[in-house]
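I have a structure here, written as structure tokens, and I will follow up with some questions on it.
Heads up, one of the protein chains got dropped from this complex, but the rest are sitting where they should.
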Amino acid sequence: MQVPAPFEYARATTVDEAVALMGRFGDTARLIAGGHSLLPMMKLRLANFDYLIDINDLHGELGFIAVEPGVVRIGALTRHRELLDSAELAGVFPIFRDAERVIADPVVRNRGTLGGSLCQADPSEDLSAVCTTLDASCVIRGPLGTRTVSMAEFHRGPYETAVADGEILTEVRFPVRERGGSAYAKVERRAGDWAVVSAGSAVWLDDGGRIADARVGLAAVGPNTTGIPEISATLRGEEPSEQVFTRAGEIAARSCEPATDQRGSAEYKRHLAAELTVRTLRTAVARAARGEA
Amino acid sequence: MTDTRQRSFEDNDQKPMGFGRMLRKEDPRFVRGRGRYTDDVQLPGMLHLAILRSPFAHARIVSVDTSAAAALPEVKAVITGADLAGLGLAWMPTLSGDVQAVLATDKVRFQGQEVAFVVATDRYVARDALELIDVEYDVLDPVIDVRQALAEGAPLIRDDLDGKTDNHCFDWETGDAGATAAVFAKADVVVSQDLVYPRVHPAPMETCGSVADFDPVEGRLKLWSTTQAPHAHRTLYAMVAGIPEHKIQVISPDLGGGFGNKVPIYPGYVCSIVGSIVTGKPVKWMEDRSENLISTGFARDYIMRGEIAATRDGKILAIRTNVLADHGAFNGTAAPVKYPAGFFGVFTGSYDIEAAYCSMTAVYTNKAPGGVAYACSFRITEAVYLVERIVDCLAYELDMDPAALRLKNFIQPDQFPYMSKTGWEYDSGDYEPTMRLAMELAGYDELRKEQAEKRTRGELMGIGISFFTEAVGAGPRKHMDILGLGMADGCELRVHPTGKAVVRLSVQTQGQGHETTFAQIIAEEIGIAPADIDVVHGDTDNTPFGLGTYGSRSTPVSGAAAALVARKVRDKARLIASSMLEVSVADLEWEKGSFHVKGDPGTAVTIQDIAMRAHGAGDLPEGLEGGLEAQICYNPSNLTYPHGAYICVVDVDPGTAVVKVRRFIAVDDCGTRINPMIIEGQVHGGLTDGVGMALMEMISFDEDGNCLGASLMDYLIPTALEVPDWETGFTVTPSPHHPIGAKGVGESATVGSPPAIVNAVVDALKPYGVRHADMPLTPSRVWDAMRGTAQPPI
């Protein structure tokens, strides 16, 4: 069996302690929570660190889903399973339940965390696409205090984030608006596989049932999970219809940059970007109209 | 859960004295976590071995510097190809009579090839030490595309072979080229189709490994290893390593699946032996998953052109095929010597035709060696895929129902034994009832109606049929041997004084349930309860010689041996009974478990009474030795030919091209059924393999020869969510030459299911004018097929 190279194990019991340890060890250290991306890379010796700082004890502090007026705050150590099981979260953002059903597998979901998913910054990662769709912002804590960045700023490229050495992602915030609906869809070669393409949609309707605002986030079609502003611009003010969704899908298809790989051809992925954009918009609008959020 | 299933639970409580549904004797240890697999073996002072593998597909080794690794205090040995060359152990024979490097000396010829190994006190440190070995490579152009292997100027892979100037491995042909050409020339309809059976991997959940314990004082080697053929391995180790065969004990403990992956001898096993000899300590080697996927026995990798000739009304006249076979860097195919393409010659399938011909060219490439694995019945998987796909192509061209076309062309019951046009004598079969039962279970006509209705709405539903005939149970020793070892199997049965028994087998279970079924065979024959029969296997010191478990051969060969050895014991018991009851042998009647005097059932002796008498005080009949035991070596007179009819129903999402297997109906005929529960389990597993191969599994390579399926993240195996709840049925056509009429079944479903699934997907895509699509039918590839832009996967 593959095994990681030697390192020192340390455990943080508070966020302050984690920040202090990260400050002390700098880029020779890495935080570990679920470990499902980090440990396999270390076993392959593609990544080696002198220190691993176990932050699972921070679950009391950073494992939470707080649905508040105008905002949902989710702690970075909230596990996939908690996101999937939360009826309250699904009530506001059903996209989470859609997505969590198709992320990895149930046993991995028992361990993997929201923060770990975002910090891995894999372009195929589903929660990143969800966060992009929902216009989330990320709260990052470091020795100098706390700062908040948008998803667009958070992901700087494949496997690269705004979290600097000595910093820790603590929380992700999602603005809540009236008459919203959201949905997520993923095409995968097999359950538990990374996405061939995934799409998330969030839609907000006005009093007349027109689209007040909409956002689409895609995974696995470019260097990052991508939000597509042109889709939002196109949909705003429109009466929801298949024609409008199709137009949005066409924009998605031409706005993304998929690559041909084992999961599929670039052409197919473009097609899926369109198809899944249409499907998720359709569901999101229906949910918004039914008041399901 | 349906009522029928609830009933089947109750059936489980039966404890048959012989054949019938019976719970497995081995299960209590497995559910408690008390199975004992190779990696569970821990010996005092045991060291751990790790192998350094080539990152390149084709490169010359310039130098290997092991000094830094050897300097680690925990490292006890670092061995290179040069070191092995000094011992004459750098190369070893493959099961096909080629040679394969144990550790590379001159060149590496595939990515993942063994270059050096480390033995250390700790498995983690052994891995660390690999990082410290410095190998300088001179990278060469690799040969990855099998079609380019024979091209002018292609890089030469096997320059180790004297006089070798190209990458040609072998040519092979079967059937009658001239007669076939004549039939094709006069046929109304000829359909030709190129087909690829991609490279796939058995990937048993337990990887390969071994623990070698060499005793230098006694000169004795004890080797626990993940082998499906412990006796054959022992003989080969004796021939290669020079350790006398009687001083080698090979133990194959519980195996976490095999599927043919654990038939060959891998360099790692030899390395662990060398490691133990060099260090004087027990040495354990266990592959990681990547090593398993990139270096051990793959399967398939055939590029085939299939041609079929028929009359306009659907009478199949002839089948012809040309095959380009990729054998990787070394010909490591595990097939009988006279069958370099395994049993691919049964490609004429279940149909009575006038002529057939196959020509094949096999080549070397810079890929891992292997070829016969993954429950393939010695390449019958490829053969069945070819014939069942090409028959569907014919149905497409004739606009004929694929079930009707098959029914029209079956070999008829009165034609058995049937000699095929490629020289295979099918022992027995009655195909139409099997096909009809599958159609009935499926509700075939209703499915076609549903499909027609759905098509009017643009919904894509497909119904795929496959009808296979297998040839399993290798085999008659006048035809079949592996490296000179005849494919017979021994069996010993000993009845103890108290009437309990032990049966010793030469075959080895990898999950097939031998400890149960073989006890049932003995029980059926001599009437001792299965619970009272210990089944010993997987240990060369404690079992008779035989060739092991693969190619669905355990029941056809070893199962026959078990039945016959029990009959030998029964014959002796009859003599003892006649003396106990003081009547002549002719006056005795056998009723399972006892002899009684004809016409007087009350005057009887049980097998237990007889066993005690055989070992006890008092005289035995004149000329009879004490004891109640026998042994046999069974040489099968023919293969057995199980068959089956499979029907698959799929739905394809027209928007995403995602395929969902909705239903799968499998009707198998494996002759006499020893334990229906186990047979059904074997079928279920094979069907799942079929879903894997048809929809997702493929070992592919980039142009540099990097394996792109090197982990279970990249090499996808079906989960519980990709497969339906299997629907099974059976018919029974006993084998006329097998003592209990049984045929092999272990690989039937792996062989038979892929074409059913592909046929279903292609059928679903019929509105798009699709006649063929190659595996694996991933969403992207299905989408290509719908758009008419499909390319072969290799």
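Letters A and B mark the chains in the order given here, with residues in each chain numbered from 1 onward.
In this section, a contact is a pair of C-beta atoms (placed from the backbone, for glycine too) under 8 Å apart; a residue touches a chain by one contact, two chains touch by 3 or more.
Keep this in mind: contacts and distances are computed from a predicted model.
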Absent chain [UniProt protein name; select from "(2Fe-2S)-binding protein", "ABC transporter permease", "Sporulation lipoprotein YhcN/YlaJ" or "Cytochrome c biogenesis protein"]: "(2Fe-2S)-binding protein"
Candidate in contact with the missing chain, chosen from A:Ala5, A:Val67 or A:Val176: A:Ala5
Residue touching the undisplayed chain, where the options are A:Ala12, A:Ile32, A:Ala90 or A:Cys256: A:Ile32
Residue, one of A:Asp54, A:Asp213, A:Glu250 or A:Glu267, that touches the chain absent here: A:Asp54
Residue numbers in chain A that touch the chain omitted from display: 1-9, 11, 32, 34-36, 39-40, 43-44, 52, 54, 56, 81, 104-108, 110-111, 191-192
In chain B, positions touching the absent partner: 1, 5, 9, 12, 23-24, 26-37, 39-40, 42, 123-124, 202-207, 254-257, 259, 288-290, 510-513, 677-678, 680-689, 711-713, 717, 719-721, 723, 725-726
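The rule is short, and it goes like this: only the chains that are shown with their structure count from here on.
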Between chain A and chain B, centroid-to-centroid distance (C-alpha), Å: 43
Sites on chain A touched by chain B in the complex: 1-3, 5-6, 40, 45, 105, 187, 189-193, 196, 262-265, 268-269, 271-272, 275-276, 279
Chain A-facing residues of chain B, complex: 123-124, 127-128, 131, 286, 288-290, 655-658, 696, 700, 708, 713-714, 716, 718-719, 721-722, 778-780, 783-784
